[in-house]
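In this view, the complex is presented without one of its protein chains, the others remaining in place.
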Amino acid sequence: MNLAVREALRAFQRAPMLSLLSITTIAFSLFAFGLFGLVYLNLRDALAQVEERVEIRGFVAEGTSAEATSAAVGDIAAFPEVASVRYVSDVQALERARRELGEFEDVFEAGILPASIEVRLREGQRDPESVRSVARRLEFYDFIDDIRYGEEWVEKLYKIRNIATAVGLSLGVIFAIVAIIIIGSTIRMAVLARSREIHIMRLVGATNGFIRAPFLVEGFLKGVLGGLLALVLTYFTFEFVGQYVVEATYFGSGLAVLGVLAGALIGLLGSAVSVGRHLRRV
Amino acid sequence: MNLAVREALRAFQRAPMLSLLSITTIAFSLFAFGLFGLVYLNLRDALAQVEERVEIRGFVAEGTSAEATSAAVGDIAAFPEVASVRYVSDVQALERARRELGEFEDVFEAGILPASIEVRLREGQRDPESVRSVARRLEFYDFIDDIRYGEEWVEKLYKIRNIATAVGLSLGVIFAIVAIIIIGSTIRMAVLARSREIHIMRLVGATNGFIRAPFLVEGFLKGVLGGLLALVLTYFTFEFVGQYVVEATYFGSGLAVLGVLAGALIGLLGSAVSVGRHLRRV
Amino acid sequence: MIRFTHVSKLYPKGGPALDDVSFHVNRGEFVFLTGPSGAGKSTILKLVYVDQRPSQGEVRIAGQSSVTLTGSAVPKLRRRLGVVFQDFRLLEDRTAEQNVAFALEVIGTPQDAIGPKVARVLTQVGLAGKATALPHELSGGEQQRVAIARALVNDPLVLLADEPTGNLDDRATRGIFQLLRDINATGTAVLMATHDLATVRANPYRTLEMNRGKLVYDSASEHPAAADEFDAPVPDASETPQ
Partner (left out) sequence: MIRFTHVSKLYPKGGPALDDVSFHVNRGEFVFLTGPSGAGKSTILKLVYVDQRPSQGEVRIAGQSSVTLTGSAVPKLRRRLGVVFQDFRLLEDRTAEQNVAFALEVIGTPQDAIGPKVARVLTQVGLAGKATALPHELSGGEQQRVAIARALVNDPLVLLADEPTGNLDDRATRGIFQLLRDINATGTAVLMATHDLATVRANPYRTLEMNRGKLVYDSASEHPAAADEFDAPVPDASETPQ
């Protein structure tokens, strides 16, 4: 094994740039996974918070009787998805608007904001689908003029999360494939360059496992180095974002170790596939 | 030369994946340049259009005399950067608001929109810097309460353009470097793998140029293929964007040929540097 | 030890390299293999160290048959052989010393046993002073002696030597030949392919003569064969010799 490690290090010397490139590519692969994994994690948290504040607001037509609205409030409260329902009169609405939009105070005059029924949903029922379905059911009340809900925002966040996941996954997979190709090619060339040596090893009684070992060690080392580099990269990116953009959650040491292992796996895989295929031909 | 091309093609056979990777990396490098080049071109056009509509609006305090405002209008018109100045009374402002923001009609009531002085700048003077400087000079008039100008939009577009240029340039340069490294490493390994052959070539009287030629041809071919691939990639991206996002301008055939030449140059460079360095040692 | 039974070898290109060859070599025997260029001498040796498989017939080596030998059993068999290749087959980027040590590392010899063994065998072939030279820093004859040292260092059961003195002058040839005789005296069988008729004539060993793939002369058929023990399995002690 000692010999295998020595031979693997020799290989680094022989193709330093290509080895570096393999390591960097593995690192980028894991970095892409890691970065978009972090985006996913943080967006998931953000979504949970935003969803908490999701509310459906039905504007009540002027001159609707108090009985009609309170009957509706009771009905709506009975929907399985609904957590709470609240009636906001036009006076309350104006007050709230003044409070919240103080800046534009002069714009709001009495009577321009209508009364509304405001509905909050239970946890787990706040996805765009459920929100839309409750909103549709509110439309059945004749006296409800217009319905608003933060639909664009929720949908946007969901979209961002999905895009981030897809981009992260595909970038990661692409880089992983490129890494495997580079490693595989490096080893293909190393096997070609060392074919004479390999042939001689065979002739003096070396087993296939013995011949294969340095290549596997080489791939494994590259993978581990790539994984560590990826960890460093994500950490600095994360720190940078935390400082200049938003506070975010980092992943735990368990996931970090998993990342390095994933690198080792990519490295081993690239080596194993290539060395298996090429040794047969030498 | 015939021999050099044959040897170069042999090299492709020996390391097909690595050759493909070299080509792809060159393609990505040029793709990055090309794509962000296109973004730059199109943003430049968009900026020109947006800037045309840039206007500075000074809101006039209630109860200001007509003489004061018209004197100010005269003064401002004399600024070198200014193309035109217009006074908009409160009645005109409300009308315009109703027309433009029909949707929110009920929100606007007489008296809430103040009168204003609206200033447009000359072409070439519409960059954020000039706009800000004119706006600052408007502040000197006591009766001007508040000044608004599309500053965020202009600055945002400028920022996007600058970011796009920087991202494009750096991505392009990074990929170009990676391409040169991959090509260089491929050739380094090829030189190592063929060192015996190269030594023998020397012994039977081959000149250095003769030995170098196949490697240079190899790099050149990779570069040209990479350049063509990049053209195809940008073209499809461009078509896709044109169909689903916005109409955009594509670059002419002169630039396209330049791109392929740039690819050839990257390929040649990667080969030349590596082969020069390694042949000396064989 | 080695038995060829009606062995033929046809390479994909060209005619038969071996044509119905049968002979056996006993344990501890010393055998010359002669014949003109292209006669099939190297091919016989390649069949013994299983670089090639026979097209027809059977080759038995140390109790193993070419018919049943699996690919994974080949390394184990080779560790019990020492081979001097006609073209030396030294590793270009390792010193003489490292080339010899390599053959020991490959078979898992403990690290601290390697140094002394290598030094001893390099001295035997007269290259103690060139231990740290790379192959391209050695003369042709010196390279050949490194190849011989590598074949000997394992204390093999059988030594296969393909033209081991082709690049050596008369005096060096006599030295190497004496070395092979010493090895043989310790019980190692030696099968040596050579063009050097002077050496063959000067030594009273058995001679196999090949021509165009056929065995045309076997001096052993003139005098009685030694105790026939060629087919008995040999205890596998070669990995921890001495």
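Should a chain be cited, it is by its letter among A, B and C, assigned in written order, with residues numbered from 1 in that chain.
Definition applied: a contact is a pair of C-beta atoms (placed from the backbone, for glycine too) under 8 Å apart; a residue touches a chain by one contact, two chains touch by 3 or more.
What you are looking at is a predicted structure, and each value in this text was computed from that prediction instead of being measured.
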Contacts of the hidden chain among displayed chains: B, C
Absent-chain contact - pick from B:Leu41, B:Met201, B:Leu258 or B:Val273: B:Met201
Contacting the left-out chain in the complete assembly, out of C:Val67, C:Leu197 or C:Val216: C:Leu197
Listed residues C:Ser8, C:Gln86 or C:Ser219, member touching the removed chain: C:Gln86
Touching residues on subunit C - with respect to the absent chain: 11, 13-14, 35-38, 41-42, 86-88, 129-130, 132-133, 137, 139-143, 145, 162-163, 166-172, 195, 197-198
Hidden partner chain, residues of subunit B it touches: 2-3, 196-197, 199-208, 210
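One rule holds in what follows: only the chains that are shown with their structure count from here on.
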Topology of the chain contact graph, where touching chains are joined (line, ring, star, complete, other): line
Intercentroid distance (Cα basis), subunit B paired with subunit A, Å: 28
Whole-Å gap between the CA centroids of subunit B and subunit C: 70
Distance from the mean Cα position of subunit C to that of subunit A, given in whole angstrom: 64
Per-residue overlap in subunit A, given as positions that touch at least 2 other chains: none
